[in-house]
Structures are given as C-alpha cells and as structure tokens.
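Note that one protein chain of the assembly has been removed; the remaining protein chains are unaltered in position.
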Amino acid sequence: MQIIHRFSISSRLVYQMHQKGWLLLNIAVIRADNQRVLKETLTNSAGLPFNEQTGPDGVTRFHGLASETGLLEILYEAEVERVIHLEEESYPTPEVTLVDLPGAVTPFLYPSRYCESDKLMRFAAKQFGGMMPGHERVAGVCNWIYSNIDYLPGATDEHTSAVDCLTLRAGVCRDFAHLGVALCRALGIPARYGSAYAFGLIPPDYHAFFEVWLGNRWWYYDATRLAPQHGFIQVGRGHDAADTSVATMSGGVQFQTMEIAVNKLTPALVDHANGPVSFFEPPNS
Amino acid sequence: MQIIHRFSISSRLVYQMHQKGWLLLNIAVIRADNQRVLKETLTNSAGLPFNEQTGPDGVTRFHGLASETGLLEILYEAEVERVIHLEEESYPTPEVTLVDLPGAVTPFLYPSRYCESDKLMRFAAKQFGGMMPGHERVAGVCNWIYSNIDYLPGATDEHTSAVDCLTLRAGVCRDFAHLGVALCRALGIPARYGSAYAFGLIPPDYHAFFEVWLGNRWWYYDATRLAPQHGFIQVGRGHDAADTSVATMSGGVQFQTMEIAVNKLTPALVDHANGPVSFFEPPNS
Amino acid sequence: MQIIHRFSISSRLVYQMHQKGWLLLNIAVIRADNQRVLKETLTNSAGLPFNEQTGPDGVTRFHGLASETGLLEILYEAEVERVIHLEEESYPTPEVTLVDLPGAVTPFLYPSRYCESDKLMRFAAKQFGGMMPGHERVAGVCNWIYSNIDYLPGATDEHTSAVDCLTLRAGVCRDFAHLGVALCRALGIPARYGSAYAFGLIPPDYHAFFEVWLGNRWWYYDATRLAPQHGFIQVGRGHDAADTSVATMSGGVQFQTMEIAVNKLTPALVDHANGPVSFFEPPNS
Partner (left out) sequence: MQIIHRFSISSRLVYQMHQKGWLLLNIAVIRADNQRVLKETLTNSAGLPFNEQTGPDGVTRFHGLASETGLLEILYEAEVERVIHLEEESYPTPEVTLVDLPGAVTPFLYPSRYCESDKLMRFAAKQFGGMMPGHERVAGVCNWIYSNIDYLPGATDEHTSAVDCLTLRAGVCRDFAHLGVALCRALGIPARYGSAYAFGLIPPDYHAFFEVWLGNRWWYYDATRLAPQHGFIQVGRGHDAADTSVATMSGGVQFQTMEIAVNKLTPALVDHANGPVSFFEPPNS
C-alpha cells in the first residue's frame, strides 16, 4: 500500500556576479521511486546554458553555470509526487555487520568533515550502547538530540561540526543532522546526510535530515521534528553538508537572496487504506 | 614510451580476537593500467573466508572477515608491475573550472574529516594564489609543505587533521598528504588521498601521498620526498585517511603487529628510451 | 622628557534587565604613571550603587552592579592625561631568561584560553627564531601579523582563538592581539593582552593591543596599526580577552547598545624637545 502526496516546489536564488564566476547548484530534486518528478523547469535570468551532471552516487543532480558580471537570478520549479511505502512488514530492520555491508555503503561508516565520529566512539557507546540495535537505537539517538540540543538559529556557522554542536548544545537542522550522522557512525551504523525541500517547514528553507542503513536499505531520520517526513523531497545526499551545498561558487560570485516555497497540490492519495504509516520509511533508491 | 618496474609485496598483519570480531581490510593493491597485478595471494591463519568488495569508486578493494577468538594472522603477497607512462606531451596540465569537472571528481573539491579546506581558503589564496595555475602551483604546495612541516613521528595521532598539522608544523606522511589535499581543495583543485606500498620507504610501512586532478586525469604528488613515486603501488584512495584505513575493526579485535616488505624484482624495463621521466605521472585509472 | 596628551573619554552602555541580574564592568581606566586620571564619573540610570574592586594585579578596576528589571544605562566619562616617556636610553631591551623573570610576570609565559602558545612553539621558532631577540623580534611578530592576517570584522566571534585566527588568516583587533600574545609566549617572551580606549580609532570602540615584557618592564605593541599608540588609554589587562570583558553578566541581563567617544582636549604638551619619540613605550606600571 502507498500514500501519495503531490507537492509544488519553487526555489529562487539571486547572485551578484562581480566578475566572471562559476556556480555549481544542487537544487534539483532526486528522481527515485519514492519521489517522482512530474514537471520541472530550471532557468536563469541571463539565458545561460546549464551543464547537468550527477554526483558519484549517480543520483544526485548538479547544474553548472558560468556567468559574466551582473545580477543572476536562478529559478527552479517542480511538481513532485512523494510516495510513502507503508511497509510495516519490514520491521525489525537490523543493524548490519561491517563485513556484510555493500561496498557502496561502507564509506558512510567513516568520519567526515562535519561528522567526526572517530571522537565520539566512547560517548556513543556509553549513551546508546545498551539500546536494542536497529531502529530503536537510531530513534534513541534522535530523541536524545531532540532533548539535549537547542534549536537556535545563529548559534552555529558554516564551520560548525557535530562535535562543536555537541559541546555547545545548540544548532540548526544542519547541525542536528550532522550529530545524528556522527553518533550513528560511532555506533557502527552507516549514516549519511540529506538535504531536501520540506513541506510545512517554517520559515521555508532547504532542510537537512539524515539517512541510516538498516537491514538492506537507507531510512530517513530527522531529530529536529520541524516538518513531517512525508513532506521531504530530497535534493542532496552525501557524507555531510560538504557534499550537498546548494551552491558551490568560484570566481566573482556573491550570494544575494533566496526564496523557497513548497505547497501541497492535492490531498494525499491512498492506494489502500488498511495500514498505519510507518514511523520511518525508505527512500527506495 | 613506458618504464616498467616489477615489485614483490608482502604484508603480514596480526590481530588478537578477544571475542567475535569483524575486520574490513584495505591491503590488496588496486588493479589499473599503471599497476598490473601479476600474482596475488591473501590468506589468514584461521582459514576463514574473505568477503571481497570494491569501494564506491569500483576500484579500491576491501576484504571482510568475521572471526572467533584467538590470534589471527593475515598475509597478503603480490607481485606487481608498476608502469610509468612517460607523457611529457601532456604538459601543461591546466586546472579545470568548477563547471567543467566530471561529476565523479567534483566531491574531491569539498572538505573532509582530515582535510578542512573550508578553513584554509584565505591562507591558500595568500600563499599560492599568485603561482601559475596547474602543476606549478601544486608543486608549490608540495614544496611549501616539505619546507615548513617537520617530518616527526609521534607528533600527531589518528585524530590529527590538516589544520592541526599546519598549526603544529609537524606530522608524518599521512599528515603531509592531508595538508596537500586540503590546500589544493582550498585553491579549487580537486584532490584525494592515496595509500600505497612504497619501494624504498624506510622503515617499510603503508605510505600516504595525494592525487590531484589536472587536465583530465589524476596525478600523483608526495610532499614527504621519502620514497620515489615510481615505487608507489596504490592500495587505497578516498577523501582522506578515513576512507583508506588498513583495517576497520568491530567487536573484540585488537591490533598486534604488522610487517611489510617491498622488493624490486628486476631492473626497470624501458620500452623506448628517448624521453625523460615526467616529474609527476598519472595513475591511469 | 615627556610628551603629554589630554583626552576626554565617554562610554555609554545600555542593558535590558529581563529579571534581576548582575553586571561586572571593566570600563574605568587604569591609574598609572603613564595615564593620569584628571576627572572621572561613573553613573547609571537607576541610581544603583557600584561595588568597585581591583583585579588580582591590584591595578585594573571592576565595577559591580546588581539590578532589577528595566532598561539600565551606564555612563562613564573621564579626562585623562596620557604621558609618553621618551626613553631612548632604554634600548636595547633584551629578552629575559625564564629564571630571571619576576614571579608576577612568569604566568604570562603560559598559554591561556585564546592564546594557545603551546601549539605554536614550532611555528614561532621557524618564523621568528632567527631574528634578533628583544624588540626587533617582537616587532617582527607584529609585522608578520599585519602582513598575513586580514583585518575583517565578522570573520571571527567570541570563541575565536589565536590558533583559529592563524588558520583563518582573518580577524579583528582582539584576534590580532591574541595572536601577538600567543606567538611571543611561544618564543619564551612574556606577553599579556590589553584593552583600551583609543583616540583615532574608527569607528570608536574598545580597542585591543598587547604588552610584552622586555628588559624590566612591559611595552605596548599593536599589530593592527589602526590607531596611534600614544592615544591608547588602558582599561584592562590580563592573560587574554577572557580577563578583560567590558561586561561580565549573570542573571537576566541583555546587552543593547554601546557608544564610545575619545577626543583630544589640547595639543600635546612637550616638556623637553630634544629626543625622538620611541617606537614603543612602557606603560610604567
């Protein structure tokens, strides 16, 4: 059984080019079983060609653009069907031993720029080591973060890491996701960072959450509880925020403003109604 | 024209399993045009099966192993032909703009656990920004590291990053490679970390160097000057040392000892002798 | 021979007390041979009593204040004579060995919160070790900071340390002073942090500089070159900015605004005219 939500997305970014510059954008949504792109346009005010590429996972999408001086406006608009597979039969989803992980998943066990899991082994073991392996333990990580870290815009910046956030006990969605990733990795559970458009997020912005490998797939988790997970439409995924910047810039580019809107187009469509929505659900990719 | 060196490699690792444990080894060499594996054996004292996988690049090789208690000895032996392509015609090798990089290369622009390039933008621009882009600038980075960082075993540990090394002005090959990677990324040049068996390295050990994307390929660089680059037989590659651990361990595993030997089997074979060996050379993969 | 400058100082601080709170202010100038307080008033809008204390050096002045809710305005006004002793005979001012330092000076050799000299020993020795000990070497430190660190408001925050500033290559006067202190200590030269009203500083603000022990006294240094040293009227001194906060707060206190003005009251008075002004000068305390 599936529940299907339909969303419209709009992201408008404005840059000032002081001289020739390059932009690599990660703003177009991933195409996957759990999010079907119905319509999509990407345009810019200077009529420049976009160079589309996929990241090393073959799924995330990057759009490159070279521009001369002037104001540059970029507009991304899409309609997306978000598909929630109700798979209660998938419980329990066990943790997988080091040796049985797929080769493409293993690297998400290792520490990354903003997720220094190597420093958190002892803390993670003390705090979460006694919990039931699998979903229960990851949910325990989320609950702990939600209860112990203050969501506080302005408390952190673009250099802030999971260890910094754990020390300061404050952060934003990016920091909550980094800490979730770092703690899971410290427990031996592969975890990666996700960025998304999120229906219901106030104020509208790119959201960050994290994905965890349990059983034989990735599952979504979000320790912020700021928006419903069925309204996440994923844009980026990677080791951490370093891999999923909205825009990587080079040359004379300066960010000006950003406007994001996510709207629900229709009521949810339910194919078959006799099952509860799973607390967490797989991105199916 | 090519010069071919033939090496024998032997790596013996001993672990104590206090209880059931898992090991994921990155000790088998990469198979590529520039290093042809002639013979290879991987065995362990308990006769356990190895689970071979490749990393997300499809090239690096990992061997998983689950073991009960006891002493566990792992032996890797190989004979490898190391092929040096003399490609002086490839000069100059320009830096590539953000937008023109292949999607699989772009992530190596981003900061990683041990290579916090995001913090080094200003330093890198001041120190190396005026140099000729391309090989000259990367060579400038290597020379600067060689001249300003003391090679000092014991000065750093497994948590030490490029920024730490730059502050302390001391480190080992791992730190030299991390700093090289971080500085190149801060300059907008994709760079990744490499681990290798290295002929001529004293004392014998796994060596670390780094690779840089110039023109349309990766090139080897090593700021330590501890061993000749034609004697590098690559084992791992990744964002930094986090991706290339000799062994990732889980459960009751404790490292005991390691012995490495790399020997030259024959004099170098030269296919055609009328060209100089390039200062740096591509791994061709 | 002396040159005397006369300055008026005004500092107006406004706080919002959300509930009962405590403030410990370090805004009144030090009384010393090189800065004579002619007039001085300290008042607050609520008519609350100030509890005046001196710091552990017996010289810096702190004013405590307990307040109920409401807006609280604090006004400090002073007229000060700044006395520049022209002591060219004091050259050279040698560095002093560890054993010959006064007991009250020795602690300024040790690392402090924002001046992690313990991590900079190797860098300091490499960069400044070959310079002539004494003033020449400290001036070399100042020149190096001025040339290699960008003065960039907003690049750093209240947690930023000397090592952070050295990594980022950017900061404000506080960071420049911390780096100067840290590098001198790493060279074995006692150094402390100073805060001051500074004539000619634009925009008007509390300024930070540093003091170095050479020969048998402290000397002023400032790597920012933002204001003339004869216009510094010192307020705080200590290991680093941690010891010299304008205001330490507790309870329901929130900072609102600050206004500072420093004006020259008369032309400089010169007692005797036959000597050059020394490049650096002692605070005489």
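Note that the chains take the letters A, B and C in the order they are written out, and that residue 1 is the start of every chain.
The working rule: contacts are C-beta pairs under 8 Å (C-beta built on N, C-alpha and C of every residue); 3 or more make two chains touch, one makes a residue touch a chain.
Keep in mind that what you see is a predicted model, and the values were worked out from it rather than measured.
Chemist: May I ask you to name the displayed chains that the omitted chain touches in the full complex?
Modeler: Computed over the complete complex, the missing chain touches A, C.
Chemist: Any idea which of A:L168, A:L226, A:M249 or A:A268 touches the chain not displayed?
Modeler: A:L168
Chemist: Consider the whole complex, including the chain that is not shown, and state which of C:L24, C:V37 or C:L75 touches that chain.
Modeler: C:L24
Chemist: By the contact criterion defined above, which parts of chain C meet the unshown chain? Give residue numbers in ascending order.
Modeler: Touch set of chain C with respect to the missing chain: 22-24, 51, 53-57, 62, 64-66, 97-100, 102-104, 106-107, 109-113, 115-116, 118-119, 158-159, 188, 238-239, 242-243, 245, 248-250.
Chemist: On chain A, where is the contact patch with the chain that was removed from view?
Modeler: That gives, for chain A, the contact residues 119-120, 122-123, 126, 148, 150, 163, 166-170.
The rule is short, and it goes like this: only the chains that are shown with their structure count from here on.
Chemist: From the mean C-alpha coordinate of chain A to that of chain B, what's the distance rounded to whole Å?
Modeler: 30
Chemist: Counting in whole Å, what is the centre-to-centre distance of chain A and chain C, each centre being its mean C-alpha position?
Modeler: Measuring from centre to centre gives 46 Å for this pair.
Chemist: Where in chain C do residues touch two or more other chains at once?
Modeler: If we look for residues of chain C contacting two or more partner chains, we find none.
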